[in-house]
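Every protein chain except one is present and positioned as in the full complex.
This part shows chain A:
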Amino acid sequence: MNIDWVALGTVFGVSVAVTVGLVGLFTVGIVALSRQEGAAATGNSVLAARTGAVACFGLCLAAVTYGIYLIVA
């Protein structure tokens, strides 16, 4: 019997990296969104926080799109 350790290891590595990466990215996006609201309330510039939030959520959206592509393909 032949256990494909390489495939198993790859699945482990990729799964953990993608999960942690996406969850981290999304959380940073939420934090940025929260900062933007805080900045708006105090009258400071919201540009940096907004750019950060858009970038984070954009990357997450790209990952979801790729996921749908994987399901369909």
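Basically, a contact is a pair of C-beta atoms (placed from the backbone, for glycine too) under 8 Å apart; a residue touches a chain by one contact, two chains touch by 3 or more; residues count from 1.
The definition used in the following text is that contacts and distances are computed from a predicted model.
*Asks:* The hidden chain: which UniProt name fits, "glutathione gamma-glutamylcysteinyltransferase", "Sarcosine oxidase subunit delta", "Phosphate transporter" or "Gfo/Idh/MocA-like oxidoreductase N-terminal domain-containing protein"?
*Replies:* From the choices "glutathione gamma-glutamylcysteinyltransferase", "Sarcosine oxidase subunit delta", "Phosphate transporter" or "Gfo/Idh/MocA-like oxidoreductase N-terminal domain-containing protein", the unshown chain carries the UniProt name "Phosphate transporter".
*Asks:* So that we can see where the missing chain sits, which residues of chain A does it touch?
*Replies:* 1-4, 7-8, 10-12, 14-16, 18-20, 22-24, 26-31, 33-34, 37, 60, 64, 67-68, 70-72
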